[in-house]
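With one protein chain removed, the remaining protein chains of the complex are shown where they sit.
When the chains are written out, they are named A, B and C in that same order, and each has its own residue count from 1.
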Amino acid sequence: MHLTNHPVLGKDDRKTIQFYFNNKLLNAKEGQTIAAAIMANGIKKMGVSRKLQQSRGLFCGVGRCYSCFVTVDGLEHVLSCSTLVEEGMEVYSNLSDPDVRRGENEY
Amino acid sequence: MKKSYDVIVVGSGVVGSSITYHLSEERNKEILSIDKDFPLSGTSGSTQAWVWVHNKTPAWYGELNMYSAELYSFLERKIGDVEYKRTGGIAPFFSEADREKALRLAEKQAEVGIKVEVLSRDEVLEKEPSLSRSIAGATYSKIDGNVNPFRLIELYIRAARKNGAKFSFYNPVMDITKENGLFKVTTQDGDYFSNQLVLAGGPWSKSLGKLLGIDVPIKQVRGQIVVTEPLRPFLSHTIGGVRQADNGEVLIGYSKEEVGYDLRSTLDIVQDTARMAIDFVPALEKVNVVRCFSGIRVMPEDGFPILGGIPGIEKGYIAAMHSGITLSPLVGTLMTELLSGGETSIDLERYSLNRFDSLQSIG
Amino acid sequence: MDKSTIVCRCEEINIDEIESAINLGARTFNDIKRLTRCGMGPCQAKCCMNLVRQIISDKTGQPLHEIRPPRMRVPLGVTRMGALAGSQASSVTSVFGESTEEGETVHEEKL
Partner (left out) sequence: MNTDLLIVGGGPAGLNAAYKAASNGLKTTVIDRWFTLGGQLNQQTQFYNNLPQHFENQRGYQLANYLIDRLRKLDVKILENHKMIGAYNNGSIGVTDGKSTFQVQAANVIMTTGAMEEPDIFPGWTLPGVMTAGAAQILINRERVLPGKRALILGSNNFALEVARQLNDCGVAVKGIVESRNELLSQNDELLCEVDIPVLLDSAIERAIGKGEVEKVYVNTDGIESVYDVDLICIAKGMTPIFEPFEIMSCDLTYQEKLGGWLPKYDSRFETTSPSVYIAGNAAGITNIGGILLTGEIAAASILEKSNAANSLKIEEEKKYLWGELYRIESAENPSALDARLDVIRNFHHETGIQLPVYLDSVFGGLTNG
């Protein structure tokens, strides 16, 4: 949910823009990150993990944990917490990691 | 832990653990392998792990590699699945001038039975469609492949342990002397004694040699490798400089630097490697690089393995080489034959430490 | 805690797998990393570094100040290959070419 009236910062007067998440048109505020814009629409899951196919979303918020990968305008594995959302951007969940990993050691 | 052994193998990397395993197969010797760290913490754990034969020259050296590669499937039946895959090897070239060299290579290797084909651009692209259209051609051989070095060393050690061999890790060797005809190996954890001794210290062979008063003419050569995020399987061959691992990661590396035991990755090399990656496989431009690592490769001064008895030191042996992953099955076998007093299946004279003019006692 | 609890988010390595590596003889983060892939994913151990150090300490009794973090790798943070490469051309014309000069030994395998 967008926090339109912040107790300290007051009203949010940023411009509203629109982007697509999994083909659905959503609202965002200019200057928001992709992760924040997705979460403002009540969605927490950004993708699934590679090996166990478990749900993943924003965790550290500062681009260090790499849990919030999404696909942006065709480019895979973009960090949604550290990339700004843009008008008309096409964002997809990170669901298509190759399932080639074994539980075993490799490099 | 027991103090006295028939054989002590110093070093538990791919060479040391293979020798320990092959010695243990006969179950007639008590064997101890000592490592200053944990296996895979050095050279054997920082490799692209090719089992690579086809353009190793001269032909007699290619032949050594070929025999060893041939042993892999046999080895897997004994120690288990080391994820050895004979993917075939492709070494691309970018100019027509190189085609002449390629044809000469194929001719030479044929003399010892290594089949090398010289492919046209279209033939290469048919085998490996992701390669750049700007290549001119490639040499190709079915014999090349790769292995999972982590599984390989783990299984050498497991199998050796099962046969009764002992291992001591995180235990640096500080001194080696001879007392009453026995080797006394002084380690951080105390003294161990043995009748026979094998130095398999990889990049540390020089300093181990010094303990025995001999010069081991090897250099330490750093290779930096760039690793991508896991990608869908799209490269099916082992390509000169580039390969895709089982888990989807692509490993790219070509660099060689003599900088001592310095494991840093430098952007000079990393960037150049990234450029090479894109030159070879243009689709790699858009993928994420997750990490780079450096390995210190062992490079005998003339490039060829040092294998056999240590001149002047009775019952002392050495095995130090580049390409330890490819050569380990054969080297383990040959060293076992040698230590057991038998004749070796391949004459090791050519690989003796004796061949270096510079060899001199520094003791 | 439940031993199946994930420690390394990237490679999805759990407590049990890390403890097994310690049982095999591993004592440092780097050794656990090689045995399990823990810390080898995109975050490069930034999240699990101290969790794993704590497990090593609990399991072996080594004090935390003696357990070093894993070796940190370049690039610091996931980077596109194209961004690393920039627009310059590679200095490598052909791996093949350098390896078959007459008389020169070939060291193709990156051991």
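Observations on the model:
Just so it is clear, a residue touches a chain if its C-beta (ideal position, glycine included) is under 8 Å from a C-beta of that chain, and two chains touch if they have at least 3 such contacts.
What you see is a predicted model, and the numbers here were worked out from it, not measured in a lab.
Note that the undisplayed chain, when the full complex is considered, contacts A, B, C. Which of A:26, A:46 or A:91 touches the hidden chain is settled by the complete complex: it is A:46. Among A:17, A:58 or A:72, only A:58 touches the chain left out of the display.
Chain B meets the missing chain through residues 264-268, 270-271.
On the side of chain A, touch with the chain left out of the figure occurs at residues 1-4, 6-9, 12, 14, 29, 32-33, 36-37, 39-40, 44-46, 49, 54-64, 67, 81-82, 84. The chain not displayed touches chain C at residues 1-2, 4-7, 9, 44, 46-51, 64-65, 68-69, 71-72, 74-77, 79-80, 82-87.
Definition applied: only the chains that are shown with their structure count from here on.
Rounded to whole angstrom, the centroid-to-centroid distance between chain A and chain B, based on C-alpha atoms, equals 44 Å. Chain geometry summary: the mean Cα position of chain B and that of chain C are 20 Å apart.
Along chain A, residues 50, 77, 105-107 each make contact with two or more other chains. Chain C has residues 34-35, 40-42, 78 in contact with two or more other chains. Interface of chain A with chain C (complex): residues 49-52, 54, 56, 59-60, 63-67, 77, 79, 105-107.
The touching residues of chain B, when paired with chain A in their complex, are 148, 150-151, 154, 227, 229-233, 245-249, 251, 286, 288. Touching chain A in their complex are the following residues of chain C: 9-12, 34-37, 40-43, 46-47, 77-78.
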